[in-house]
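Okay, so here's the structure we're looking at.
Shown here: the complex without one of its protein chains, the others still in place.
Moving on, here comes chain A:
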């Protein structure tokens, strides 16, 4: 099927069986991204360690294949990173899918063909918006609240 490279095997594998689905227990930070155009929603939960690095992360995504795969790869790459590094990756990822910039991490290059599908760019960037919201969210989450995912 002609799909111009936007549904590469890695994307489809992640979409079918996301490795980081579900919010982590005891999440210290949470963020949600919603695309009002389609109703897709990504919820990201984080646990930061003493150095402000991501110790645990998970997502709960209701969305298309691109969105689910992007959320899952994002979660994988976020492990061990601090907020500043993640903001930089997010910005570079945004430039890659919008303007054809370089992939900030090799794994994210599978989303580069989205540049030719403007209407789908938001599907890939939505998880990153949710992550940024989570990083900005300093609230301590009650354990029982974080378990609902």
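To be clear about the criterion, a contact is a pair of C-beta atoms (placed from the backbone, for glycine too) under 8 Å apart; a residue touches a chain by one contact, two chains touch by 3 or more; residues count from 1.
Convention: contacts and distances are computed from a predicted model.
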Chain not displayed: protein name in its UniProt record ("(2Fe-2S)-binding protein", "cysteine desulfurase", "Chemotaxis protein CheA" or "Protein translocase subunit SecD"): "cysteine desulfurase"
Touch with the omitted chain, as defined above, among A:44, A:66, A:112 or A:131: A:66
Residue among A:40, A:72 or A:137 touching the omitted chain: A:40
Chain A, residues in touch with the chain not shown (by the definition above): 1-4, 6-7, 12, 16, 37-41, 62-67, 117, 119-120, 123
